[in-house]
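Yeah, one chain of the complex is gone here, protein chain that is, but the others are all in their spots.
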Amino acid sequence: MSPPTDTTTKPWDDIPGTYVQDGDHYRRGYRLNMLLMTLNTEEGRRAFAADEAGSLDRAGVTPEQKRAVLDRDWLAMLRLGANVYYLLKLAAHDRVSVQHMAGSMSGISEQEFIDMMVSGGRSPEGNLYTDATEGGS
Amino acid sequence: MSPPTDTTTKPWDDIPGTYVQDGDHYRRGYRLNMLLMTLNTEEGRRAFAADEAGSLDRAGVTPEQKRAVLDRDWLAMLRLGANVYYLLKLAAHDRVSVQHMAGSMSGISEQEFIDMMVSGGRSPEGNLYTDATEGGS
Amino acid sequence: MARIVGGVGTSHVPAIGAASDNDKTGDDYWAPLFAGYGPAREWIRRVDPDVAIIVYNDHATAFSLQLIPTFGLGMGSEYPPADEGYGPRRVPMVHGDEKLSWHLAESLVVNDEIDITFVNDLHVDHGLTVPLTIMCDRPEEWPFRVIPLAVNVIQYPQPTGHRCLELGRAIRRAVESYPEDLRVVVFGTGGMSHQLQGERAGLINREFDLAFLDRLVADPDGQAAVPHVDYLRQAGSEGLELIMWLVMRGALGGDVREVYRHYHVPASNTAAGLIVLEPVGDKG
Partner (left out) sequence: MARIVGGVGTSHVPAIGAASDNDKTGDDYWAPLFAGYGPAREWIRRVDPDVAIIVYNDHATAFSLQLIPTFGLGMGSEYPPADEGYGPRRVPMVHGDEKLSWHLAESLVVNDEIDITFVNDLHVDHGLTVPLTIMCDRPEEWPFRVIPLAVNVIQYPQPTGHRCLELGRAIRRAVESYPEDLRVVVFGTGGMSHQLQGERAGLINREFDLAFLDRLVADPDGQAAVPHVDYLRQAGSEGLELIMWLVMRGALGGDVREVYRHYHVPASNTAAGLIVLEPVGDKG
């Protein structure tokens, strides 16, 4: 599987801070996501916990993906092809919350993220288009 | 999975000597076919060859199915829910030919079956409807 | 003759299941959400269905990138709750209805040319079990049989909104042609607005969500024509799960009566929505 580059424009390109699971993302993240999938079983979780680096090598992920996992750089993992539903397996394995992971990706702390959600969540205003002009595109 | 009985009439009921892989057949043969599926791997073939009866027990097939497999009663296996594509795995395992299996089901020897095929196969004449009146049903 | 006696649209946030499992439904954070579930629970007790067809998505549990069915129909007699990383939820076994599954498969494929994937061995994740918790609380056994219908909402290209609505309509025809006298409820699950990923994580769009509920009731064809990019943009990347509510809506036929609605922010990172619908002309 050759690591793809996104060459075509897509209708969601102008949505800010959002990574869509399309064919390019699929191919980029295939091995990484399949590794994360192994965390669905007790056996897989034990194997990963015992030797994270070795598990990543055996899964054949790229060096950048490996580094991002070892560093728990959630945004980097996402950008390198991880899918959020698969990343949640790693959050579960680490016993960290969805708010921790989502906060990390959006550059705020877990508590700040929780507070934002309790206050009604991130507002659509200014967050629907990359150029921040509502209705643009 | 409860062993089903065929309660409804089906449009293929009047085709002679033919077992259709419908939902009833599926449910009846599920465990048996899944056991036959294991013969797709060298490991599965070795395990089956080493202990046929034990493999059948562990697969949870019915006593009738177990007996039919141990006896290599191909027609009985079929009637008890085996699917022909799965049975071919057992024929491959036994290193017997499709003609042997098909001959056994239709009550003739392998050589007779081969000869029948070389002469053009089993004729449709008289073989399309159970009542043998062409165009009936 | 079987008939569809109601429809439920509901979020399926894992944390809602965890709150129930860990006795936190009375906490300040969770109490308002669970309080709103009361009337829906009463409704389903009253309607007392024999079977629920639960339209949900698998979250990298039973399916992976190795194989992604657009529509996966459960054909089994039992669907064990799945291990999603914490071990399986300690909720009752989900029991199926094989005979109805086969009837659905036949009707969907032969009469309506829906290209179903038949799935027998299926561990069901929070996408299916959390809606059961929301509607049934914590019984010893689930009070009805369940047929899972897994929809691909994760991997682009997802089925169109129009296709989801048509699938629902085909389910209605299938149920109505089933000879047994069964009361069937259809669940559409997932959503509402939420985004778990990226710099924009945490997006909530109350306006979009409430408009979705209104149009789901009154103008399902209009809602079904909304392109997926609008969901991604307006309701967040995971908000696209809402297309599964269109399957439920299609199964209810033409006009519906809105029995109940509940909307609460937040449940974890998500806008939790719940709607209960009944087909007009049918009595529950």
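Chains here go by letter, A, B and C, matching the order in which they are written, and residues are numbered from 1 within each.
Here is the rule we go by: a residue touches a chain if its C-beta (ideal position, glycine included) is under 8 Å from a C-beta of that chain, and two chains touch if they have at least 3 such contacts.
Every value quoted in this text rests on a predicted model; they were computed, and no experiment measured them.
*Asks:* Considering the whole complex, which of C:26, C:80, C:139 or C:157 touches the chain not shown?
*Replies:* Hidden-chain contact among the options goes to C:157.
*Asks:* Among C:5, C:19, C:60 or C:116, exactly one should touch the missing chain; which is it?
*Replies:* C:116
*Asks:* Spell out the interface residues on chain A facing the chain that's missing from view.
*Replies:* 1-2, 4, 23, 26-27, 30
*Asks:* Give me the chain B residues in contact with the hidden chain, please.
*Replies:* 11-12, 15-23, 26, 29-30, 33-34, 36-37, 39-42, 45, 75, 78, 83-89, 92-93, 98-99, 101-103, 105-107, 113, 116-118, 120-124, 127-129
*Asks:* State which residues belonging to chain C touch the missing partner chain.
*Replies:* That gives, for chain C, the contact residues 65-72, 105-106, 109-110, 113-121, 152, 155-160, 162-163, 166.
What we mean here is this: only the chains that are shown with their structure count from here on.
*Asks:* Treating touching as the only link between chains, describe the layout with one word: line, ring, star, complete or other.
*Replies:* Basically the chains just string along in a line.
*Asks:* Tell me which chain's centre, taken as the mean of its C-alpha atoms, is farthest from chain B.
*Replies:* A
*Asks:* Averaged over CA atoms, how far is the centre of chain B from the centre of chain C? Could you give it in whole Å?
*Replies:* A distance of 39 Å separates the two centres.
*Asks:* Could you put a whole-Å number on the gap between the CA centroids of chain A and chain B?
*Replies:* Their C-alpha centroids are separated by 48 Å.
*Asks:* In whole angstrom, how far does the Cα centroid of chain A sit from the Cα centroid of chain C?
*Replies:* 25
*Asks:* Could you list the positions in chain C whose residues touch two or more of the other chains?
*Replies:* In chain C, nothing touches at least two other chains.
*Asks:* For chain B, which residues are shared contacts with two or more other chains?
*Replies:* Residues: none.
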